[in-house]
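A single protein chain has been omitted; all remaining protein chains appear in their positions.
Per-chain residue numbering starts at 1, and chain names A and B are given in the order in which the chains are listed.
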Amino acid sequence: MCLAIPGKILSLEEQGTRMGRVEFGGIVKQVCLDLVPQAAPGDYVMVHVGFAISKVDPEEAEKTYALLRSMGALAGELFAEPPGAE
Amino acid sequence: MSQAKPGISLSCPVPLPAGDRILLGHGSGGKLSAELLQDLFLPALRNPILERLEDQAIVSVGGIRLAYTTDSFVVEPLFFPGGDIGSLAVNGTVNDLAVGGAEPLWLSAAFILEEGLERETLRRVVQSMRAAADCAGVTIVTGDTKVVQRGSADQLFINTSGIGLVREGVQLSAQLACPGDAILISGTLGDHGMAILAQREGLEFESALTSDSAPLHTLVGDLLDATREVRCLRDPTRGGLSSALNEIAARSAVGMELDERSVPVRPEVRGACEMLGLDPLYVANEGKLVAIVSPAAAETALAALRGHPLGREARVIGRVTEEHRGLVVMRTSLGTSRIVDMLAGDQLPRIC
Partner (left out) sequence: MKYLDEYRDASIARALAEEIRKRCTRIWVLMEICGGQTHTLIRYGLDELFGPNVQLVHGPGCPVCVTPLETIDRAIALARRPEVILVSYGDMLRVPGSHSDLLRVKSEGGDVRLAYSPLAALDLARAMPARRVVFLGIGFETTAPAHALAVLQAAREGLANFSLLSSHVLVPPAIRLLLASPQNRVQGFIAPGHVCTVMGYAQYAALAREFRVPIVVGGFEPVDLLEAILMLVKQLEEGRAEAENQYTRSVSYAGNRAAQEAVERVFEPCDQKWRGLGLIPQSGLRLRAEFAAFDALRIFPLAEVRPEESPECISALVLQGLRKPTDCPAFAVRCTPENPLGAPMVSSEGACAAYYQYRRLVSVKEAP
């Protein structure tokens, strides 16, 4: 139901509402940051229909990803082909 | 019916069936367009040349083969990063001839102008056409102008036709793809469509989404100089790479397998597509070439494309197969497969 993608806040502007320039890959867009009052330039936010709805928690992300990464590395040693593929 | 392997439809399917009205989807180069062609135009106009349904018609006069094409340009906005309706019209027509293996020579340009259009706008467009024609080495030799009442046209429509001389010994057709053939693309996908969408919908991306509109005939020339084992060429415009490949797969009755990781997309196009939930495979291109070549000629073809300024990012992106004839299948980055179906109408941004 909800297409939201992560983007990095480049800069902020208060124009009545709190707006930010947010970068997604190679593109920069103005996004409303009213819902993430704690977010600052350099932070990543999840953006849905032009509004940031959460600030990505980098520590949490790194912690859980480290575990996944080691799973992946282990699997890389064991498999040549993905399971179930022809 | 059995459990199955998933295919994919990355955008909302078709609206209510045609009924009595023409819909925007009929112009988008996907299934609806194809249906209109089959159900309305072909029955009325049927003849052997038309039925081949290539991007251009090859006609013979006194032993000389000419390529003849027509196109209309209704793009909105008229001016966009990387071009305008005028340069688009010239390059688009040149490309329709080029993918038939023809050297483009003469164009016509007919204008339908909306009452109230600013003269300056028209002047800019026409000057741009001149510049594009010079760059492509073609001449606009005949034209026409009509003016319609305010509201009847979106500022300015351009219809073109083009004539070119088909290269000796070259036979290109969507019916000639064979299992084993290599599928090549001359560069990054989705540049034009995303530039237009961003401009039109006021998406206000700050960045460099630029149309790739360009004349491809010298790129085609280099390719054909390097090898004659080229089965088919297409410029994947409306409907994107997916439409072009699906058409070829259908006409040649072959299957195709693409490798997701090989498909080149610029980072800014990717970012815009991710944001809007769009798939670059379905987005229009105006300066790219799809080439189906024999497996033996793949490397030569790739080198020829890469040797040309418009083909620096050329890649082999897949193979023609004898499996799943008529279907284009993509091997995803995870090693799984999904169908790349022909779009029904336009791809629409999604929120879900």
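The definition used in the following text is that a residue touches a chain if its C-beta (ideal position, glycine included) is under 8 Å from a C-beta of that chain, and two chains touch if they have at least 3 such contacts.
Nothing here was measured: the structure is a model prediction, and the numbers come from that model.
Write the list of chain A residues that the hidden chain touches.
Its contact residues with the unshown chain are 1-6, 8, 16-17, 24-25, 32, 34-37, 44, 46, 48-51, 53-54, 56-57, 60-61, 64-65, 68-69, 71-76, 79, 82-85.
In the full complex, which bits of chain B touch the chain not displayed? Write them out.
Spelled out for chain B, the touching residues are 1-17, 21-25, 31-32, 35, 201-203, 270-271, 274-276, 323-324, 327, 329, 332-339, 341, 344-345, 348-352.
Please note the rule applied: only the chains that are shown with their structure count from here on.
Using mean C-alpha positions as chain centres, tell me how far chain A is from chain B in Å, no decimals.
33
Considering the complex alone, what residue numbers of chain A touch chain B?
1-3, 5, 21, 23-30, 47-49, 81-82, 84-85
Chain A touches which residues of chain B in the complex?
So the residues of chain B in touch with chain A come to 203-209, 266-272, 274-275, 277, 334-336, 350-352.
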